[in-house]
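Here the complex is missing a single protein chain, while all its other protein chains stay put.
Letters A, B and C mark the chains as written, and numbering starts fresh at 1 in each.
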Amino acid sequence: MMYMRGFIDRYQGSAKSGEWNWLLQRVSGVALLVLLLGHFFVEHFVGHTGLTYQAVAARFASLGWKIFDLTFVVFALYHGINGIFMVIEDYVHSGWRVFWKGFFWVVGIVYLVLAAITVLPFKG
Amino acid sequence: MADIDVRIEEFDVVIVGAGGAGLAAAIETGGSKLKTAVVSEVYPTRSHTVSAQGGINAALANMDEDYWIWHMYDTVKGGDYIGDQDAMEFFTKNAPKTIIELEHWGMPFSRIENGKAYQRAFGGQTRNFGESLAHRAVACSDRSGHAMLHTLFERTLHQDIAPYVSYYSEYYALELLMDKEERRPIGIVAWDMVNGGIHIFFSYAVIFATGGNTRNFRTNTNAHVNTGIGWTMCLKAGIAIKDPEFIQFHPTGIYGVGNLITEGVRGEGGYLLNAKGERFMKTYAPHVLDLASRDVVSRGMAMEVLEGRGVGPKKDHCLLKLDHLGHDFIMDKLPGIWELAYKFVGVDCTKDPIPVQPTAHYHMGGIPTNVDAEVVDWDGEKEVPIPGLYAAGECACASVHGGNRLGCNSLLDLVVTGKQAGRNCARWIIEEKPVFPNPPEEFIADKYAKGIIDRIKGYYEGGEGTVSMDAIWEDLRDTMQENVSVFRIEEKIAAQVKKLDEYEKQFKEVGLTDKGLTFNTELAEIFDLESLLYVSRVETEAALARKESRGAHSRDDYPERDDENWMKHTFTKIDENGKVEIEYVPVRTKPLTAPTFQPKKRVY
Amino acid sequence: MRLQFPCIYIVAERIMDWYNGRLHHIQYKWHEGFVAWLFHRITGLLLIFYLFIHEWAITTLQTPESFTKAIAVLENPVFKVLEIGLWLVASYHAVNGLRVVLTNFAGAAERSNYKGNVWIFWVIFAIVFVAGAIPMIMKL
Partner (left out) sequence: MALKEGDKVVFKIFRYDPEKDKAPYYKDYEVTITRTGMMVLDGLNQIKWEQDHTLTYRRSCREGVCGSDGMNINGVNTVSCMSHIEDYNANVLTIKPLPGFPIIKDLVCDFEDFFNKYYVVKPYLIEKDPPPGRERLQSPEDRAKLDGLYECILCGCCSSSCPSYWADPDYLGPSAMLNAARFVFDTRDQGSDERLDAVNSIHGVWRCHTILNCISACPKELNPTKAIAGLQKEILKRKY
């Protein structure tokens, strides 16, 4: 069984075990369950006819909604992009894996910034 | 046809067969840091030990008081006094130690409330020299063989042992290479099934553990790979086979297909019924009823059928009733049985009885060995060990089972003799430092493996043959079942000898249709059939010669045991012309320390 | 030469492989769990790409005029239907995600119930989806 050594090492003692990603995927998923339902409810069911710039801006202006929306975006981005990573790890085994993961890291950060500069400046 | 590669490798020890016995030996040799090759036709966990259900005997006394000497007595009596008592003593004395070692290696035994291993009653196992039933078989629900084989295999993967053990799975062993002058083995020739090609293993020592070979019977419990290549390799190398006439018929094979229903079912309280719904074992074994030794029960069943009390449209089988044990009990202790009965005959055994019939199961005989698991020659006066050649497990005959093996003694035999072979082999190599048999390459190809390579080339270059291998095989199975089964009689056995001559002639006409080198199972089957012809030959001739009834060998024309003339082992050899030579060898009746058990009439 | 399944890259070759039965793992029976997972993966990806578009849209619609214009476009029934589609995707992913979490942590995959659980999930999903979709349809 000597030839097995290298093979076994591939699995042993890797610092990046992926358990955090896995766990957080589930935690963020369950959190999103609450957040998403809230978000969807507010955006699409309540006062749909009154969906005007003013109404939205007024909502964004309150600190509570700012926190809610930002949490939602952070969780959704984390969960979604982590999900994309999972898909990449499943199907991409060549050097492209690094590229795609890097790409979505950048996308994630850009969107986080975008979300912040969209939500935070509202003053009502 | 492309050339056949010949590859050569050197090892300290080559073990042929990776069943329980082979792995136990590998643990010992590997543990002694000897470079070991384990050659097997199938991946180790696919060996037939995996099918064993019932359990392993050992006088652990977890359930009730028990001593190895009681176990030894049962073994001697069960074997109808033809067993070698020194080997039997070694075997039963070492049993508890062996089981505990297996437990330490991780075998998942069923447990009793106080945490010790569970033991069940099994056929022929008694306390205080036949007084009452003993609970002696440690079990792992009804998957004991599976658990044991996996445990042994896992042990060889342990970091202490794994570096020394190389597995050659899916290598078909073909020939034992012997140094004719020194009369010692120098290695084996095997066929690499996956890629094609000959692989020669040179080594100090060879250990045989190729298991059973009852594939030559119509209904049998054995796996497709159990074709007795170990016996054939030895016969071809001029080594004798001991007691081949003793073939055990297990009472409870599933009707029609032969798959085994463990004796454990009867140990747990199941019993046999005939067509009238009677518990007929009352007549044949009034004391222990259905838990008499296997030959007795099988004969009882055969008698019932002969006298017209068989079940079914053909009145040719009996029923095994166990529904009274209760659904939960069956599902807990016998789940595999439920599955087998349900799958193979559609019987839900928690409700209905299972149709069963006696089924060829086990060979008591085999490659002759002494207590140290060394293969021996008979020089006319005494047994002379062949240095460096060992055998263990079902293919060997020490003989710890005599004329009839008791249930659950075989799994024990595998580990005890397997370890014994491994240990003695390691000791021999390390302490006695033999010279390595090392012939040069061209020499090897020319001299040692030439015959077999030419034969394989012949198959590849030759035609597709005029006789179908399967026709011979099917016919062989039918005639063996007909003529050499539970009851034997002179004319029938003699007729079988003639049949075998015919088959051998036909076999010469068999050709190969699949000319590929990659995973050619047809080639393997040709060798399987050849091997079965050898095996059938010695079985039949030895059965013809033994004119008495003893253990599993039961002659209608000589119904009594004849201790005066036949208290001796048969050593059969096949010479170059295919003729069988039989010699008789006295039984080793003197145990190592215990007093000799004198032959008595065997009643259960 | 042994056939190596997972290492065939070119599309044309893949089609040939399918035809020759070489890629036969794709032809594996579509069991309940597999279907549920496949949709989960697809809906997850749809959702994250929707989020990308959605957020980008909101960011660009910072002035009241552009916002009102956009809302006017969204009033189009086509978008209303698309919105129901979004709800379909989101509610599927959410309910099935919960099932996955229960499988991991609450033993929702016993041999006796693993297939049944997937069917129960379909029922719950249907209820959730319909309950949410009714107000949307009413607004059509």
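The definition used in the following text is that a contact is a pair of C-beta atoms (placed from the backbone, for glycine too) under 8 Å apart; a residue touches a chain by one contact, two chains touch by 3 or more.
Keep in mind the model is a prediction, meaning the values are calculated, not measured.
When the full complex is examined, the chain removed from view is found to touch A, B, C.
In the complete complex, the hidden chain is touched by one of B:13, B:72, B:225 or B:349, namely B:225.
Checked against the full complex, the candidates B:6, B:63 or B:100 give a single residue touching the omitted chain, namely B:100.
Checked against the hidden chain, the listed residues B:38, B:147 or B:296 yield one contact partner: B:147.
Residues 1, 4, 7-8, 10-14, 16-19, 21-23, 89-91, 93 are the ones on chain A that touch the missing chain. Residues 1-7, 16, 20-22, 24-25, 27-29, 31-34, 37, 41, 100, 103-105, 107, 109-111, 114-115, 118 of chain C touch the missing chain (whole complex, contact as defined above).
In the full complex, the hidden chain is touched by chain B at residues 42-43, 45-48, 50-51, 60, 99-100, 103-106, 108-117, 140-141, 143, 146-147, 150, 154-155, 157-159, 194, 223-225, 256, 259, 336, 339-340, 343-346, 469-470, 473-474, 513-514, 516-522.
Operating definition for what follows: only the chains that are shown with their structure count from here on.
For chain B, the set of residues touching two or more other chains is empty.
Multi-chain contact residues of chain C (touching two or more other chains) are absent. Across the complex, chain A is touched by residues 41, 44-45, 47-48, 51-52, 55-56, 58-59, 62, 64, 67-68, 71, 83, 87, 90, 94, 97-98, 100-101, 104-105, 132, 135-136, 139 of chain C. Taken together, the chain A residues at the contact with chain C in this complex read 26, 29-30, 32-33, 36-37, 40, 44-45, 48, 51-54, 56, 73, 76-77, 80-81, 83-84, 87, 107, 111, 114-115, 117-118.
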